[in-house]
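Data block below; observations after.
With one protein chain withheld, the remaining protein chains of the complex are depicted in position.
Our next item is chain A:
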Amino acid sequence: MTSLKRSFASDSSAPNLSNKVYVRSTKSGKVQKIVRELYLRQDIPCSSNLCSKCAQIAPTDYNNKVAPFVLSDTPAGTKAFPNGHYLVPDTNAFLTGMDLFEVETAFYDVIVLQIVLEEVKNRSLPLYHRLINLTKNEDKRFFVFFNEFRLETYVARDHGESINDRNDKAVRKAVQWYGEHLQEAVRARGKSLRCPSIVMISDDKENLRKAKAEKVPALSLSEYVSGLKDADLLLDMISAGREQRENKSGKGELFYPEYFSLSKMLTGVKAGTMHQGIFNVSPYNYLEGTVHVPAFDKSLLVLGRENSNRAVSGDVVVVEVLPKDQWKAPSTKIIEEETLNKNDNADAEDGETIVSERERRALQEEVKRVHGQSVEGRPQPTARVVGIIKRNWRQYVGHVDKDSVRSSSKSSRSQQTVFLVPMDKRIPKIRVRTRQAGELLGKRVLVTIDSWDRDSRYPVGHFVRSLGELESKGAETEALLLEFDVQYRPFPKTVLDCLPAEGHDWKVPKSLEDPGWKGRKDLRDLLVCSIDPPGCVDIDDALHARPLPNGNFEVGVHIADVSHFVKPNNAMDKEASMRGTTVYLVDKRIDMLPMLLGTDLCSLKPYVERYAFSVLWEITPEAEIISSQFTKSVIRSREAFSYEQAQIRIDDKSQNDDLTTGMRTLLLLSKKLRQQRMDAGALNLASPEVKVQTESETSDPVDVQTKKLLDTNSLVEEFMLLANISVAGKIYEAFPQTALLRRHAAPPKTNFEELGNQLKVKRGMEIRTESSKALADSLDTCVDAKEPFFNTLVRIMATRCMMSAEYFCSGTQAYPEFRHYGLASEIYTHFTSPIRRYADLEAHRQLAAAIDYEQLDPSLHSKAKLEAVCKNINVRHRNAQMAGRASIEYYVGQALKGRIIEEEGFVMKIFSNGFVVFVPRFGIESLIRLRDLGTPEPESEFDSENYVLNVTGSRNVKVELFQKVKVRISDEQEKSTGKRKIRLALL
């Protein structure tokens, strides 16, 4: 009987065959044994330019071309490797030193082994993506070598050998092979070429030892870095991880409870005994976190360091609800880390306790307060973190805490541990070991968190790079962009390659026979104009209106035809989809699309012909829509107005040309449309909007103004809303499963509980939240005759109780959930700003397919892909908003620098030891603490039922909610964040 069994060991007839056996657990809980056959090849090139043999055997692609070889034939040398060297890092090297590999002064010619790449992917997805980006960077010369598929470098697993050992063996084997292979190659070339060394980089002691035994050149990461220039700077960038941990292990006291095992958490979450959610820290109280979980209406409170158990704001955590007798009301006290733990010593480990004495006192006072409250204390469920599902650690911007630096002399190169205080107050201090403490003082610094062990009170991280002096414009702007994860690097070449070759000379083709005209309507005769903020260069939209013979009007909204220039799935599209939106800062704009498109070819500039995507309606004088039509078109804008210019033109009775009449018609219709919308229950919300005026040359801030709203603003807005709604209906009709829409969920009732109660107690007013209509009406009744701004204040506060609107893919929600609460529209999407929003671009593509203009790209058919796009653009959108606001905040601070102004403000929020005042003139809100009122810190009595704070002692004041107060505005540099900030003082 011949055996049926396939023998992989020592079968000489099939030396190029191996297999891999593993267990795969599927999401549905199935567990499968997987056997993969592995066909070993000999034509995988080494990709070194030194080797001519591999160039001949390397496989060719579809175009019969060999992928260009990556590794340099004259790699850089170091003292230890004078002939030049290629690096072969193992997994640990990448995990601990990814920042190092990204520096531009060193780490060229790196061979990334497939096995290492896979391990990195399993250990950390973000690091994996960074590594992939490195391999795509042509300058860095990183080459992925598929060692598992190459016959010579394939290593079989010995019996009883652990996977890790086997992989280490594979790395050593690859290093060895490379060494021999290159020597051979150099010999074959015959010339007096230097043969570079192949150096393995590993942090695994055992691996290094074995490498030594096998005579494979190997170094630990720090050993290697020590041999480079700027070693001090580079050494700081090694992740503070294992080495330190190993030193400490054993002696350290454990401050935090251990995390549950993953399977225990998953079971708990499934069974409902534990809950999973995102951990958020209160911006007012760093000891108080909240986790919103589906099982509870109100967010779960996580109080104190011990309960938050090393979770950092943004992490996905699993929590366990504490017994009911430990439930508490959310804090009414401001607790800032800086004030409590000022004098921590970064180096000292021993004297540390998890909760410092002062923190404990602060918390205890809280508890007392809660227990003392007999009448409906409204306790909220509390919870403790039992495990982390996913860390969302990113790079944090901050500055070095002056007090934690022992020797600040710039020349000192001794390593010391310092605290880095992140700009984001919700992030704890980060302990960083550095050799350049002196230099980093007073700088904006970028760091990452590496780990947070049970025996360390603060997370441990490492230095990435310095952004520049605190308060210098460049550093602060970059800090802002980094904090909000805005991609601000220049567009790579691959993206720019996607632009039309004609560049700025591109024109709408003359001949109507040109393929560009196919399916386009010639609307060049229409009197189209655009109305935008002054100085706007990326003009997305233009409008026209003209009377029809039957007494109705034809109104057109013309949107820049970006989808004509940005084809799906090319490099430019991918970049745009990643950026998601253009980010507007006070002095800077970070574009989603390259300048050429955004400000020229797509922009609907006046007097030139441009491609557009038009929505045309027939509208009765009563603003009823008779019909709507969508078409690609060519237009020629007659004029680009600013809001103000447009307003003047409309108001100017002497102007009676067709263009002006058209604009008047638009204005008239827009008012009616607005009324219809309001009647349907659209909300008129307010957010404090100010504009920073900057000097045109230096863009230094000069003045701060609140934005004025003109009729023409709402003219444009109304028609854009109308266009968006019409398009949403159309693409949903065409693609019920995959239309990209935007929804705004109705806010849960509990969101308004506090505001409603505050209004009831203080003013006897009522907020009704059954529907958006009821809310809109009740907001209209919240008026204080003496105080016109009171209504706006309530609206601002109401806005903060709302959910945020989000993009979604229509197949993922039921139709009633499509509703846009704020606009009171059944269905909505974004269509009108494709130059600056990716969602609009996708909507353009879907609409083009819906009107049979072109085929829909398959990526827009796939629900999963669209969902991923939505998720990304939702995040980007929010970040862009926050970055914009932070930028304004920074500039307001700069504008007021050195000035002292007295202004009116309103009390917005009251704590037991302070209150928040909002100053409408500058759109700023700031905290006034009790201790700012006088020294010694005055006594206070907090009546939380009536929102009154009675201050006695060194200062006698009574502060209550909604009260109008006079404040003095000055500026100060906030110590905790290094930001220049407004400081308010009560007068």
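Note that in this section contacts are C-beta pairs under 8 Å (C-beta built on N, C-alpha and C of every residue); 3 or more make two chains touch, one makes a residue touch a chain; residues count from 1.
The working rule: contacts and distances are computed from a predicted model.
The subunit not displayed here is recorded in UniProt as "Ribosomal RNA-processing protein 42", chosen from "Ubiquitin-conjugating enzyme E2 G2", "DNA replication complex GINS protein PSF3", "AP-2 complex subunit alpha" or "Ribosomal RNA-processing protein 42". Of the listed residues A:A67, A:L262, A:I626 or A:I901, the one in contact with the hidden chain in the full complex is A:L262. Across A:N133, A:T273 or A:Q737, the residue that sits in touch with the chain not pictured is A:T273. Against the chain not shown here, chain A presents residues 1, 3-6, 19, 21-25, 29-31, 33, 35, 157, 160, 163, 261-264, 266-267, 270-273.
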